[in-house]
Every structure is written in C-alpha cells, then in structure tokens.
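Before I ask anything, let me first share the structure, which is written out below as structure tokens.
The complex is shown incomplete by one protein chain, all other protein chains being positioned as in the whole.
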Amino acid sequence: MATKAYTLPTDIPTETVTNIRSLLRIVSLALISAAAISSRLFAVVNFESIIHEFDPWFNYRATRLLAAKGFYAFWNWFDPTAWYPLGRVVGGTIYPGLMATSGVIYNVLHALNLPVDIRNICVLLAPGFSALTAWSTYMFTKELKDESAGLLAAAFIGIVPGYISRSVAGSYDNEAIAIFLLMFTFFCWIKALKLGSAFFGTLAALFYFYMVAAWGGYAFITNMIPLHALTLILMGRFSSRLYVAYSSWYAIGTLASMQVPFVGFQPVRTSEHMAALGVFGLLQIIAFSELVRSHVSSKQFQTLLYASVIGMGVLGFSGIVGLTYKGWIAPWTGRFYSLWDTGYAKKYIPIIASVSEHQPTAWPSFFMDLHILIFLFPAGVVMCFSKLRDEHIFVILYSVVASYFAGVMVRLMLTLTPVVCVSAAVALSSLLDTYIDPTEPVLEEGESAESEATPQDPTKKVKKTTPPSNSGSFGEYLARFTGNTDKPRGIFGVSNRLIVLFNTFGMLVFFVIHCTWVTSNAYSSPSVVLASTGADGNAHIIDDFREAYYWLRQNTPEDTVVMSWWDYGYQIAGMANRTTLVDNNTWNNTHIATVGKAMSSPEEVAYPILRKHDVDYVLIIFGGLIGYSGDDINKFLWMVRIAQGVWPDEIQEPNYFTKTGEYRVDDRASETMKNSLMYKMSYYRFNELFGGQQAVDRVRGQQMPKEGPVLDYIEEAFTSENWIVRIYQVRKEDLLGRDLKVANAFEQGRKRKKTKPPVRRRALA
Amino acid sequence: MLLLPLLTLLALPFCQALISKDQAREELTKLAAANNGVVNVDEHTFELLTLPDREWSSTIVFTAMDPRRKCGPCKGFQPAYDSVAKAWTKVAQEHRNQHFFGYANFEDAMTVFQKVGIQSAPLVYLYPATEGPYKAPSGRTTPLVYDFSGGFDAEPLAQYLSRHTPVPIPYKPPVDWMKYATIGATLLIAVTALRVISPLLKSRWVWAIGTVLTILTMTGGFMFVRIREMPYTGNDGQWIAAGYQNQFGQETQVVGLLYGLLSASFLMLTMVAPYQTSPRRQQWQVWLWSAVICIIFSVLVSLFRVKNRGYPFKLLI
Partner (left out) sequence: MAPKSTAAAKQPTTSTPSALHETSPAAAGNAVQSLLKAYNETTSPRLKLIDAFLVFLMIAGVLQFVYCVLVTNFPFNAFLAGFGSCVGQFVLTASLRSQVNPANRNEFKDVSPERAFADFALGSVVLHFFVYNFLG
C-alpha cells in the first residue's frame, strides 16, 4: 500500500474539510485584496492624495464636470478651452467608461449620505479595482486548473509591479479599470466556451461593451477571442459549444460596442475588427455544414458540401480583402500598424514615435516588473501544453501574442502581466501540489501501481492512463512527462519535500520584498511633485509644477491663452484652469506642428504665430538647474521633427546640430539653435545664477556661453523656485508702431546711456 | 596710362563670374550627360552649380571615398546616390537640365569643402534655384541639408529630392530577384515535404518548443535590439550595455538562456522527479534542480544589479 511521508489527521469528516477550505479561500481572497489596495497607497502616504502624471488630469477634469453637472452635460460637452481656437468635442472623442464609473460611485455614496469628495474617489478608484482584478484573475485561473492555482494567481497580480505601475492611487487612467474588465471578459469567454452557455456569452458581451467604453485597447479582446476560435477550428476542435459561445458574444458584443460614440461604426468599417467578423462567418458556415452532414450519409454529397463550404469561405475572405482595397473598409490605423511595422511610426507619424511609453522594452524592464514570474511563465505554458484543453490553448495564444507586443512597446507590458501571473500560478501550483501531497509512491519492481487517488485528500488528481503517442522509450518518457502514464508518481521522504518547499517559500518571500521595494521606489511618484534626497539625507520636495500652475491660476485673467508643448496641456487645463493651444490628446498634428515651429524658430518668425493664436503666455520646462532630465530642451528635437513634417522648407533638423553632428547647447551650438525661441527661453538670465562664473547646464553637462540670450518679443513673467517651470508673457505690439526688436534695442541703449556722466558744456562767452 | 591695363586686370575675376547662365547650363548638361547624370565637383563646376542667379537647382553629395578617410557610410551611400542620379537622366529633356547632381570627393575638392564649411561626410546639400519658374517659394538661397532619417537608401533620398525637383524623380527600386526566388523555393519545398512534416506539425511538443523559444526570445528583449538596431556587443568587447533601458544583442541570448534554465529546472522538479522509481535517484535530482534554481537565480539577480545600479537585493553571488 502507498505510504505517507508525514501523517495527516484522519478523523476529520469530509464536510468539515470542505467548509474549512471555503473559509480559507474567502479569507485568502480578502487578505489578497487588502494587500493589493494597501501596496498602491505609497504615493498617498508619501505625498498627498493628488492625481498623477498627465493624462489623468484630463480624466479628472471630465469627471469633475460629470459629478457637478450630471451625465447629459458630460455627454454633450464641447470644450472651447482646449486646442484654442479649434475647441474639442469631448463627448464624442473620449472613452467614457472611467468617468461614468466614478460618477456612479460618487452618486451611490452621496445617496448613502457619505459625502466623499470626487477627487478622493478618482484617486482611490484604481486600488479599489485592483482588488476586483485579483478576484477575476482567481476566477479565470480556477477554470484552468483549480482553486489553489487561482489563489496564487490572485496574489501575484495583486502585488506584481507590472500592473501596479498603472494602477497606483492617483493614477486615474483608463487602465485602472480596463485590466479588471479584460480579465473578467476573458473569464466569461472561457466559461461560455466550457459550458456552451449563451448566458456567459451574453455576460462576456456586456463586459466587452464596458471594456470598449473604458479603453482603446479593447481591440486586443476583439482579436484575441477570434484568434482563439480560429485556432480551435484549425485544430479540429469545432463543437456546438464554441458556436454558441462565440456567436452570442459577437452578435451582442459588436452591436453593444457601437453604442460608444467614439467607436461609432468602426466595428464594421475598419480592419482591426474584420478578423472577428470573418471568424463569425466561418463559424456559421461550419455549423451549417455539420448540421447538414448529420442528416446525409452520401459520400459524394459530403465531399461536394466540403468543397462548397471552402469555396464560400474563400469568397467571403476575398470579399473583405476587395472591400479593403476599394477603401470601404479602412486599413489598420497608424497606432496598431506601428506594432507590426516597427519602423513605420518614426518615419511617418513622429508623434507616436516620440511618446516615451511607445519605446521598445529592454530585458531589465521585464525582470523589474515581473521578477520570479518571468521564468515561471514558460514552465506554466509547457504545463498548459501537457493538458491542452480549450482554455489552455487560449492561454498559450495569449502568452505568445502578449510577449511580442510587450517587447515592442513598454506600455503594453500591462497586457502581458495577467497571462504571466496566470501561467506562473499554474506552474507553481503544480509544483506545490506535487511536493505537499504526503502520499509516497509504491516501490514495486517492474509492476505498475494503481493511481493514487485517495478519497481523503481532495487535492489529489486522478491520473488517467492513456497509451503513449510515440512508440519506444522516448514515447514512454514523453508520456511520463505529460502525466498520461500509469507509472507510480510521488515524492519519497520528507527531506525532498522540505528542500523544495523551503526553496519556493524563499522565492515567494523575495518576490514580495522585491515588489514592495519597486512599488515604493519606482512607481509611486506622482510626477507632478518630485522628491529628492538632500546632502544631509533629508527628503526635499520639489513642487515647482504646482507652484507655477497656481501662479497662472491666480495671476492671469480667466481667458488667458497659454502655449506650451503638448505634454503639459492637460495639467495646465486641470490645475491652472487656463486655455491651451495643444494638449495630450494629440489629435491635430498640424496644430502641434505650429507650436513646434513657434518653439524652434527665431523670435521674429515665432512672434506672428503667437499673435495670430492670441497667445498671452508661453510655458516651458527647464531642468538645467537641478538636473531634471525630462525638460523641453531634451524634447526639443521632437518639436523640430514634427514641425519639419509640415514645413520641410523652413525647418530642417540638421540645422540644429553642430557641423560635426552633435547636439550641443554651449558655445558650439549652431546659430539656428541659439536663435530658437526654446533655447532663448530656457537659458534667459541663466548666467545670473552663477555669480560671475560660467553657467553649467546640469542635464546636458555643458558650460553655457558667457553671454546669455536676449529676448525682444516676450518677457519673463514667472520662474519657479528651482527654475523648472518658466512662464513668459508675450508683448503686445509697440505703442509707437516700431518693430519690437528695435524698440527693445532702443530701451537697452537708453539704459546704457544713463550711466554715462552728463557732458558739461561751457557756455560760449 | 596704366589705368586701362589695371582696370582690365581688376576686371579679370569678374569676367569669370560673368559667365552667362546659358553657357553654365550647357556646360553642366554636357558634363552630366557624359557621366551618368553626375557632375564631378571641383572649384569651377561648383561655381557653375551654385551660380548666384541660377535658374536650376542642384544636389551635391559631399563625401570622402579615399580609404584613408575610413568613411564607411560614404561608400555605402554612394551607390544609392548614383542610382538616383541615373534615374534622373531618364527624365524628359526639358526638365533634365533644371536639376543637376554633383559629386564632391574630398580629395579632389578640398577648397570647396572649406568654402562651404563641411566637416563631416557624407552630406547631401540641395541648392534651390534662385530665379526663374522653379525658384523656392520661400525665396531661400541657402542650401537644404538632407537628414539621413530614412537611412542610406536610395528610395528615401529620391522621395526627399522629388519634393524640390521640377518633376518627381522616376526612381524605381530594382526588382529583388533573390527575395522572390527564395520565397518560391521555400513554398515548393514546403508543399512537397508536406507529407513528411505533417506529423511534426500535429505533435503538440513541436509547437510547445516553438512557443517557449518565442517567449524566451521576446522576453529577453529581442525586439528592442531589432528596433534600435543595437550591435551584438559593445565597442570594446563588453557585452552588457550601460543603462537600464538599454541592451546589446548578446544580452538577449544570455538572459533567454538563464530564463530557460530556470524554467527547465522547475519542469524537472514537477514532471520528472516524481516519476523516479529509486528514492536515491529522486533525491539526487531534487537536490540538483533546487541547487540549479538557487545558483542561476542568483546569477540573474546579480546581472540585474549591473543594469539597475540602485537595486539593493542580492542572493548568493
């Protein structure tokens, strides 16, 4: 008989065990939720409850409007203060899911007489939904393996840095709720596929609709599910369950997704959605052929049926291709096309290429964001191959596709994180199952033992005995590998178990410590407020951004127009509440190129542009004093490139480099560079800080020329404490009708002449 | 008395400048036609190409082909430039002498280099027409500089220049016979070998190996290396690139190998060790794979510490 490595109490009834297991599961999930929420609160504890980054400021502004004025005002909102003088139709150009969610929570809490401020709801929405994400990952992994793998997956996704980076408290962006919706939609899809139930298909469609309303990345689901269905068909695993699940999801989901104004008719008009339509048609054809086949036995009829089915499939496909060529169906948009043709964006759409989140990923990012999960991930995928049910095929496809996309764009690491957590949980859970199970294998010589399915231990799996696929010892080996064998399986002795369990426990502890360290150091910065450690170890808060935005808010008239690079548009609108020319929505490339041209041209050329757009203030970011490397001089080449795209005759990038091709800001800088508005604004009066010695730009590490730039058409209005934000006021036309440069020179001359002593004339006698 | 010869002496340099536009254009056309559309630039031809009241535009490549100058990109770019110039010779006669292609080699045109102030090579300058119907709309006379943003290929150069030439340059990239031949051959081989490879395609473990290799390659940062065109190793043989968001080609392989070893150890522990029939063999295997996990993970962590200097944790190494 099979012996046990360690003794378990045998007098506990099965019911008690089941109840205790359920209780432990619920308690574990509650603790995981608590861990997920609390590990995202570092920023709130260190700084304050503030909205982070750039994009969330716009979402916050929209939510404020929704909470204050109601849903219809939000839905029909036209914002004249953005993209002056064009304005922006906000209602039709955003994904309203995030704001609607916050609005609903706000209204519910207020109905319960809990007066929570809208800002706190927005800041804490992401941590709250991360708990829901952990739960939905648990449900998803439960379908793959069992509850213990589910709990591991929930724990992993609760604290893994790859997901935390976009869902800390204060990161009020679409991804905050999108990952929860992604995992839950996938769970509903897998459940629909397993059961063949139209209820789960409808539920998947409803949550897909919510996802479409929440995030532009819904196209991932739109292509992932058809890919899965197509793979199942190609593998010969077509079944009625697949038909029911996919058809109910597609029919209801597509119609629902068209309700979002921003999506509109895209699901029937663009290439990104054609795969789903194609698979839908293919499924109908195959289902029909299966139906007819069951009624008819004639061989000839069957072969003809297959031929006509394939013919119709090819016809449908060529129909779609033909419509694409004719232009009825739009080709892949730039954002998605650049994921395949990686050189495309840099050449044709520099705005997409310039965003820092769109850069490719180097391997340290993978390790930093996923730690031990990154090497448990392939092991989990191999285990999926060994079981290979329908849902495992989904995880395999998801893992390959997500690895590619995460490698191409840093931002898409977020879509890789859930599948890594799930696979790693499956792998680790299998390992723990093997080594915790106390049953030892029977030491028979040359005789195969029975499968060790003991009724007392519910964590055991019954080993099915199936003949190995290949013959010979290699097949035997492979069969053992897949678990499809009746050879004895188990671990001898306590020491083996202890080694592996101790190892695993140590790795998990290291994982938790790593995640906590990464979250607190790297991903909890609001980026609106910076922190640095002084020489004496004290934390020094750098609050220049807010200082400058609030100066704007309090010292300028309400209808002031502020020009800055598009990165800061949302923040200016949110914190300073002033009109901006361009912001992070980047929907109008020519307008952004106009701003770029103004920044990179000499003052005489930029001034008419500024006056034409009624610009009152110009705002730039300059990090040269304290070493803040995300400033506008570092972004300057992108401004030049984007402007060059629209005015290639007037702006050429090589003119801003030295003769030897270097990008310099000191004496050796090219003339075009020194005369550009951005250069002058950044280094105006910079010399005065260094008290006679030569100024040093700490970011570029270069010494500035002795003579600083002179500004004629604009004058300095405000510079923040650490010189990070500099605001300049645009001078109105001269009262005497002179050119402003001449007027300024005249002023300078007059100032100089005052210092000379008056000439004494002797009166002629 | 001496005034007349003095005047004529003084007038000599102006005589050269008073070369009429038509003469200059004729001479340039002849030179271009004789040399596949490319005019060799020296002091005299440079003056012709950049005549102050010219009605034609010219593109001049400043390059250094001498092996002593060690200019790799110059040599790489020259065939592309020549093919674009050749494509221009196919244009109709009335447009052909509106634009000229010049070739300035450092050895033969040192004074020209000095005059224009060229300090690096290769550089392509486009001198727009200053008068006449093809004058630049903005009225500029200073040359436009071509930035090699599309690389050193002929197609981006042709596209860029076509924006400033009277008619677009009819450049057609040569048909890549090799590509079509390889595709055709591969398809043929695949179709004929279908019967042989089809059991391979049906086996799940072939797909498993392919999937795992793809995942290891991608998570090792392969796309970064390909998109940024990073070299295999650094300049002085070091294979670890400095900086957190930076890596060389060799790092992909090393990191992929480490991840693969770790995954394999876990798989061994879960799927092979439990099937051992002899307790001693099993114990030996468990110890071995656990030790491999510990050691390789420590190596991985220390490698990560090299890339991310602020990382405070370390294991065994």
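Things to note:
Order as written gives the chain letters A and B; numbering starts at 1 within each chain.
The criterion applied here is as follows: a contact is a pair of C-beta atoms (placed from the backbone, for glycine too) under 8 Å apart; a residue touches a chain by one contact, two chains touch by 3 or more.
None of these values were measured; they are calculated from a predicted model.
The chain that is not displayed touches the following shown chains in the complete assembly: A.
Only one of A:284, A:324, A:585 or A:703 touches the chain withheld from this view, namely A:284.
Shown as candidates are A:304, A:494, A:689 or A:742; the residue that touches the absent chain is A:304. The residue from A:93, A:240 or A:333 that touches the chain not shown here is A:240. When you scan A:320, A:522, A:696 or A:745 for touch with the missing chain, the hit is A:320. Within the full complex, the residue among A:132, A:233, A:251 or A:508 touching the omitted chain is A:251. Where chain A meets the missing chain, the touching residues are 195-199, 201-202, 205-206, 239-241, 243-244, 247-248, 250-252, 254-256, 258-259, 265, 268, 277-278, 280-281, 284-285, 287-289, 292, 294-296, 298, 300-301, 304-305, 307-309, 311-313, 315-316, 319-320.
One rule holds for everything that comes next: only the chains that are shown with their structure count from here on.
Mean C-alpha position of chain A lies 31 Å from that of chain B. Contacts from chain B toward chain A in the complex involve residues 117-120, 136-138, 140, 144-147, 149-150, 163, 203-205, 207-208, 211-212, 214-216, 218-224, 226-228, 244-247, 251-252, 255, 258-260, 262-264, 266-267, 269-275, 277, 279, 282-283, 286-287, 290, 293-294, 297, 300, 304, 307-308, 310, 312-313, 315.
On the side of chain A, the complex with chain B involves touching residues 342-343, 346-347, 359-368, 372, 374-379, 381-383, 385-386, 388, 396, 399-400, 403-404, 406-408, 427, 430-431, 434-435, 441, 443, 469, 478, 480-481, 483, 485, 487-493, 495-496, 499-500, 503, 507, 510, 513-514, 517, 521, 648-650, 652-655, 659-661.
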